[in-house]
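Only one protein chain is missing from this complex, and each of the others stays in its spot.
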Amino acid sequence: MKKLFVPLLIVVAAMFAFAPIVIANARYESTMGLIQKIFYFHVPSWLAMYSAIGVCGLASLIYLFQGSRTADCYAVAGAELAILFGLMGLVTGPLWARKAWGVWWQWDARLTSALLMWLIFVAYMLVRKYGGPGSEKLAAATAIFGTATGPFVYKSVDIWRTVHPTTNVVPTLPRDMALALLYCMIAFFLLFLVLLTVRVGLAQRQMALDDLYLAGED
Amino acid sequence: MIFWRTAWLVLRKDFAIEVKSREIVYTTVFFAVASVLIFSFAFVKEGVAPEGAAAGILWVAIAFAGTLALGRTFERERYNDTLRALLLAPAPRAALYVGKLLGMIALLAVTEALLLPLLAFLFAAPLFARPGLLAALLAGGTVGFSAVGTLFAAMLLRVRSRDVLLPILLYPITVPVIIAGVRGTAALIGPQPDEPTATMWIGILTAFDIIFLTLSVWTFEPLMTD
Partner (left out) sequence: MIPDFDSVRLIDISRHFGRRRALSHVSLTARAGDIVGLLGPNGAGKSTIIGVLATLVAPTSGEVRYGEHTAHALAAPLRARIGLLAHELFLYPELTARQNLTFFAALYGLDGAAVDTALARAELSDRAEDDVSGFSRGMRQRLAFERALLPAPRLVLMDEPFTGLDDRAIGIASSRMRELAAAGSIVIVATHDLDLAEGLVTRVVLVRGGRIAVDEAASVNLRARYRAMAGGA
């Protein structure tokens, strides 16, 4: 991770710099117009959020059963990034919905289940902050249970409330839009990796500082 | 065998305490009834409840009353730190979890048994059209909610803001239980009982219960060691 970090950072910066051109060159969608292009931010945000959730859930599992402190660093980094990218998705979603369909919120399966997952990881951070000593374990349990409930949340909300208006969009995307979407998804995923590395590094340094502090007392 | 014996002993002990004071049972049931009434005032307009309101009100009342009961059941183990004495017992620690879980399920079952007639009474809901399926649905939902709730209540026992952290953690994670419970109940007490839908929701609840019971039993011990 560390050796790749600077090249990765450069690649991400370049991709983001170039992205507006890619997005502008993609087809202008007839029914929704310019606003449809928010889709190139909205979908990749979710990709990043769910990747972060996956990292947090797995790291929490490792932390709870093996006590690995590095795993705990990954868990907290994953949770914070899940909240960050989730927020992006939750803001772009209603903005798009309002312009495209006239209402801010439609209770569709994807957005609603994503909101719930986001809330679970906000709860993770609340537990970490206000859970007192030993809160890392409690937060880990929250992440594990939260990740496990993800499929159930999605399925039950889906059955409860059908039809995400653009459910069929991705398979039937024209080629240039699909490519633009792929480009943006890769860019966001790489950004997620960059931020994860930075945050994990920070957490590891804090851990090292605590260790030095303790060792200094010896 | 020591596993089930320990779980049974814990359950029996809680039952013995409850029989003496009946504090948690009475207050939980009363709270559930009060919740139902408040929600009725919120949703009933000109004497008519919106369609499916009864189902929703039932499950919200269960969730709220259940959360309070969880807090108070574990408060008993916090009072003289008896939870540590239980953790010292020569039995797998997960047995303690199971004992507490069974107690919680029993308490909620009693609450639901009293709420159902109340709802039938207030909303003229045909709750007994498909009693078997309704019971299965309630059982599935109660087990799922209690499984996650008991684990979280136990792990939050020593945390200062446990009263508010419990619902913050519990509600989002048990949303599938609430959705399944409400939609399944609505399917069963509607004008035409929709059995296939109810059965499907029962299936989802069963899958949820199995996964989360397993997860809880598995994570209980690491969470309880300081």
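Chains here go by letter, A and B, matching the order in which they are written, and residues are numbered from 1 within each.
Assume a contact is a pair of C-beta atoms (placed from the backbone, for glycine too) under 8 Å apart; a residue touches a chain by one contact, two chains touch by 3 or more.
Worth saying up front: this structure is predicted, and the values here are computed from it rather than measured.
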Identified contact with the non-displayed chain, of B:A91, B:M104, B:L133 or B:I202: B:A91
Residue touching the undisplayed chain, where the options are B:L9, B:V44 or B:A109: B:L9
Hidden partner interface residues of chain B, rising order: 2, 6, 9, 13, 16-17, 20-21, 76, 79-82, 84-93, 225-226
Residues in chain A touching the chain absent from view: 133-134, 210, 213-214, 217-218
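As a working rule, only the chains that are shown with their structure count from here on.
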Touch list for chain A against partner chain B, complex: 64-65, 116, 119-120, 123, 126-127, 130-132, 134-135, 137-138, 141-142, 144-146, 148-149, 152-153, 155-157, 159-160
Chain A-touching residues of chain B, taken from the complex the two chains share: 148, 151-152, 155-156, 158-161, 165, 168-169, 172-176, 179-180, 183, 200, 204, 207-208, 211-212, 215, 219, 222-223, 226
